[in-house]
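What you see is the complex with one protein chain gone and the rest in place.
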Amino acid sequence: MQSSEHDSSIGARAPDPQKAGLILDITTTDRWDLVLEQGFSWLLRGFALSIVVVLVWMSWVIFQQARPAIQQFGLKFLWSQDWDVPGLTFGALPYIYGTLVTSAIALILAIPVGIAVALVSSENFLPLWLRSPLGFLVELIAAIPSVIVGLWGIFVLIPFLQPLQQGLYRYLNWLPLFGTEPYGPGMLPAGVILGIMVLPTIAAISRDVLLAVPGELRSASMSLGATRWETIFKLLLPAGASGILGAVMLGLGRALGETMAVTMVIGNSPQISASLLDLGYTIPAVLANEFAEALDNLHIGALMYLALILFAITLLVNIIAVLLVRLMGQQGGISTRVEPTINTGADQPQRLLP
Amino acid sequence: MKFPQTNPPHKPTNPLGAASPAAPIPGLLPALKAKQLSFYYGSQKALEDVSLDIYHGQVTAIIGPSGCGKSTFIKALNRIGELEGKVRVEGAVEFFGQNIYSHRINLNRLRRQIGMVFQKPNPFPMSIYDNVAYGVRIGGRYSRTELDAIVESALSSAALWNEVKDNLHKSALGLSGGQQQRLCIARALAVKPQVLLMDEPASALDPISTMKIEELIHTLSQELTIAIVTHNMQQASRVSHYTAFFSTDEGRIGQMIEFGPTAEIFTAPTHPRTQDYVEGRFG
Amino acid sequence: MAFPTTNLQRTATTSAVTAAFVFGPFLTAIAQAVPLTGAGATFPEPLYQRYASEIKKVYPDLQINYQGIGSGGGIKQLTAGTVDFGASDTAMTNEEAAKVSRGVIYVPTAGGAVAVVYNLPGVNNLKLSRKTLPAIFSGQITRWNDSRIVADNPGVRLPAQPIRLATRADSSGTTFIFTNHLSAIDPYFKGRIGANKAPRWTRNSLKAKGNPGVAQIVKRTPGAVGYVESSFSKTNRLQTAQVQAKNGSYVAPTVQAANQALQAVQFDSDNRVDFTKLGDPANGYPITGLTWIMVYKQYADPAKADSVKRMVQWILTRGQALNSSLEYTQIPQSTANRVVQAVQSGVGVSTAATGSGR
C-alpha cells in the first residue's frame, strides 16, 4: 500500500467505485507479511515455553546434583536425623522440622495481624487518605531486603525478645513448648522474623480480597441491623475465606523459602526439640551455610537433596495456593483481585495497583 | 407517526414499496451484500439467514430491539466479530462482489476498506495526532508533510479540526466524550475506507454531541457508504436513507424482518412487527 | 515508523543509554591486568585483605581478590579450578591434593592462636584447665557453676547459667585447630568428637558462619562459650579465657605466646606440618595453628603464573611484617625462604591447565 492511496481527498470520491478505479483489493497478501505474522506468533509461543523449560530444567539440574545422595540414602533421608559431614551420613528431618515449625510460628503470628491490617486498611475505620498509606507502609516491609531484616533481628529483635523468652521459660516451662532455657537465637525469634516478613503478603492479598466484596453487600448487611464487626465476621470473612486462605498459602510458601534473615537468628543447630525456645535449623539456612564449601559429592548431593525437598514443598504449597484461588474463582467467590497479586516467593508481593 | 426526514434519498425510492428483504433496488450498487448470513457464537446461534444489501453511497440504518443481533450483524461485515470469541459464520458477505469470508481474504486489507466506529468512544492512549495517524502509519511509510495533510483532512472531515488543531499533540484521552467519538471517526476516515460501519456511535453521548455526530454522518454520506446500528428510531429516521429492521424470533435468534427506504419503514411498514416497533408498541 | 514518538522507542533508547552508562566503567575495569582470585579460610581473611591492599602499592597491576568462605570452601574451589589460589587452615591431605590435576604447592603464610571466648558479665579472666575445656565442649559440663570450673577459678562467683556452646556452621580450619588440640589432650573428646573441620558436636550448639559469626553469637548470647581466631576476640572485645598449657601454666592467646608455641613446629619438605605434633605444644599458647594458601603448579596464563610468584614472594618477605600488627604469628625465616624457592621453581605455565584461566 502506497501513499498514492491518499492522493485524492475524501471529497473527490467518485460515485461509481469501479469507474473511478478505486482500489478494492482485499485479497492480496504480502507473503513476507504473512511470514512475519506467523513468525511472531510462534516466537511468542517459544518464549512462553521457555518459562516451562526453566522449571523443568531447574528440577532436572537439582535432581541430577542430588543423585549421589538419593542413591545412597533413598527415602530414609527424609526421616533420618543424622547430619554428620565427616562421617558422610546425612538426614533431613531436623531441617524439615525446623523449616516447618518456624513457618508455622510465622503463620500463627502473621494471620491475625495480617487480617487486622487488611481490615483496617480496607474497611472504613479510617478516612481514605489514611487508609491507603497504611497499606503501603505495611507493604514496605516486603521491600526491605531480607539480609537487612536479619541484621535488625540480630541487633534489635533478639535482645528485645530475650526477656519475653526468659519469662516464657520461667512461668511456662511445664509446657514442652517452652521447656528449655532460651539461648537468645532460636526457633521462636526465627518464627517472629518470618512472621514479620510474610505479613505484607497476607495483608496485601487479604486486603484485595476484602476490597473485591461489593460495597452494596456491606450496606445490605448493615441495613439488616448488623454491626460493623458482625458484618465482617458473618459476611466479609466468609465471602473472602478461600482468597484469604490462598494468601496464607502464598505467605507460607514465602516463609518456607526465606533464607538470610532466618540463618541469622535461628542458631543453626540441627536438632529436633519440642521447645520453641530451643535452637533449630532450616533447609535454606543449611544451604546458605554449607553449600559453598561442601567438598564431597555426597555432601553436595545431600544439600541438593535438601534443596529438592524444599523445592517440592514450596511447589506443593504454591500449587495448592493457585488451585485454591482458582477453585474460588469458579465458585463465583470473591476472586477478582487475587490472581493479579503475584506471590514472589521470598521477597515481596508485587501488586499492580496501589 | 411521522418523523422529519432531513435526508432526501438521493436515489429514487423503491417503487415497489415493500420489497422482500433480498430484492435488489434498481440503480443502486450494493457495497456490501449479505447473503443468507447466519452467525454463531460458539454453538449459540445469534443471527439467522440475513440477506441485506448495504448500498454504495447510502446510509443504511439497522434498528431493532436489544438482543436482535444488529451489532452482531454489523460486526460480521468487516469480520471484526471473530476477534471477540469463537464464532462461526454461514452464508456469505460480498464486498463489491468479493466474498469476504473466502479464505483468500486478507483481513487487514479488508478492514481498512471497511472502517468501524464503536459504541463507546475508544481513542488510543496517545496524542490526537497519533490517533489519527495510527491507521495510516500501519499501512505504509509517509513523510511528515503527507501525514500532516492526511491528519488535517481526516479531522476536518470529522468536524473536529477547528476544536483540536492547537492541541494535536495532547493526549486524546483529555477530549470530551463527543470529541473522542468524532476523533474515532476521523481515525477511521484517515485510512480512506469505502464503507464506515457505526455501532450505536452516539449511544454513550449527550444530546448535543449526538446531534453533532448525526450532522457529521449526514455530511459524510455524501462521500461514503455508511451502515449505522442504532436503537434510537428518531436517529435512524434522521440520518439514514434505508432502514433494516431486525428482531428476534421465539428462539431468541436474530433475524431481519424488513428492509426499505427509511421513510417507508417508518411511515408504512409492511410487516406487523415492524409496525409495532416503530409505533412503540414493543421493543 | 518514521519518527520516534512512541513510548516504546523512548524506553528502548533510555535502556540502551542506561546500559551503556552501567557497563562503561565496567568495561574499563576489564582492561586492567591479571587479577588473582582466591577463596578459603576466614581465619586469615583480615590479613589477606591487608596483603591485597599493600601489595598493590608495590605491584600496581597485581590485584588480589580474596573471599573468606571457609577452609573447606577454599579446598573445594581449588579442586574445582574456580579460583587461582585456595586458602585453608589445614593444608590439604595427600588424598585431596591428588584430585588437583594441576598440582599444588603449599604456602604457609601465618599462624595464629585460637581464643576461647565466653560471655559471662562480671567474670573476667576465666581459667579453663586441660580437663575442663574438653569436658565443656564434649558436653560433660553444662553449667557455668559446675564444680570443675569452680575449681579452676577459686574465688570467682560463677553464675548458675547453662553453658551455651558456639561453634561453626561451616567447615572450618579454626575448628580443626581447636578440636585438634582438644583431641590431643583428652581421649574422651578424641573418641567422641575428634579433630575435624566440621565435627559432630555431641551437644547442641549455636552455629554461625565464619569466625565473625561465632564472635557475634558469643557477644550477643549470655552464657555462651566459643572459639575464634584471636584477632577476632580482640577486635570484638570479647571475654577471653586463659587455657592451661602442657606445663600447667595458664596462658592467654597473645602473639608472643603463639609464636612460642610455633617455634617447636617442624615443617615437612612440602611445607606442611604434622598436626598431631601441633596439637599440644610444649610451650606457649596451646591452641595454635597455621594457615596456608595453596597455589597450582601450572597456570594456563603466563601472566597469572608470574603474578602468583610475585604474590608469594611478597607475602613471605615484606608481608610478614604485617602479621603481628594484626595478631598473627610469622612464618620462621628459614621456612619462608624455602617456600619462596619452591614457588619460584615449581610454578609454571601449561596450556593443559584449564579451568579458571582466562
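Here are a few things to note about the model shown:
To keep things simple, chains are lettered A, B and C as they appear, and every chain counts its residues starting from 1.
By definition in this document, a residue touches a chain if its C-beta (ideal position, glycine included) is under 8 Å from a C-beta of that chain, and two chains touch if they have at least 3 such contacts.
By definition in this document, contacts and distances are computed from a predicted model.
Among the names given as "Acyl-CoA dehydrogenase family protein", "Phosphate transport system permease protein PstA", "ABC-transporter" or "Methionine synthase", UniProt records the absent chain under the name "Phosphate transport system permease protein PstA". Of the chains displayed, those contacted by the omitted chain across the entire assembly are A, B, C.
In the complete assembly, the contact with the undisplayed chain comes from B:187, out of B:56, B:70 or B:187. Touch with the chain that is not drawn comes from one residue among C:50, C:200 or C:338, which is C:50. Contact with the omitted chain, checked across C:161, C:235 or C:324, is made by C:235. For chain B, the residues in touch with the chain missing from this view are 78, 80, 82-86, 107-112, 115-116, 118, 120, 122, 124-126, 134-135, 138-139, 171, 173, 184, 187-188, 191. What chain A contributes to its contact with the hidden chain is residues 33, 36-37, 40-41, 43-45, 47-52, 54-55, 57-58, 61-62, 64-65, 112-114, 116-117, 119-121, 125, 134, 136-138, 140-141, 143-152, 154-157, 196, 199, 203, 225, 227-230, 232, 250, 253-254, 256-260, 264, 284, 287-288, 291-292, 303-304, 307, 310-311, 314-315, 317-319, 321-322, 339-340, 342-348, 350, 352-354.
Seen across the whole complex, the unshown chain contacts chain C at 6-8, 11, 19, 22-23, 25-26, 29-30, 32, 35, 37, 39, 45-46, 49-50, 52-54, 63, 65-69, 77, 80-83, 208-213, 215-216, 231-232, 235-236, 325-326, 354-356, 358.
One rule holds in what follows: only the chains that are shown with their structure count from here on.
Compare each chain's C-alpha centroid with the centroid of every protein C-alpha atom shown, and the nearest one belongs to A.
Seen from the Cα centre of chain B, the chain whose own Cα centre is farthest off is C. Remark: chain A and chain C have CA centroids separated by 38 Å (rounded to whole angstrom).
In terms of their C-alpha centroids, the spacing between chain A and chain B amounts to 50 Å.
Among the residues of chain A, none is in touch with two or more other chains. Across the assembly, chain B contributes 141-142 as residues in contact with two or more other chains. Every residue of chain C that touches chain A in the complex is listed here, in rising order: 69-76, 79, 96, 162, 164, 169-171, 194, 196-200, 204-209, 216-217, 220-222, 224.
The residues of chain A lying in touch with chain B in their complex are 1-3, 5-6, 9-11, 13, 15-18, 22, 24-29.
Partner chain C is touched in their complex by these residues of chain A: 83-87, 154, 158-159, 181, 183-185, 263, 267-269, 271, 273, 278-279, 281, 286, 288-290, 292-295.
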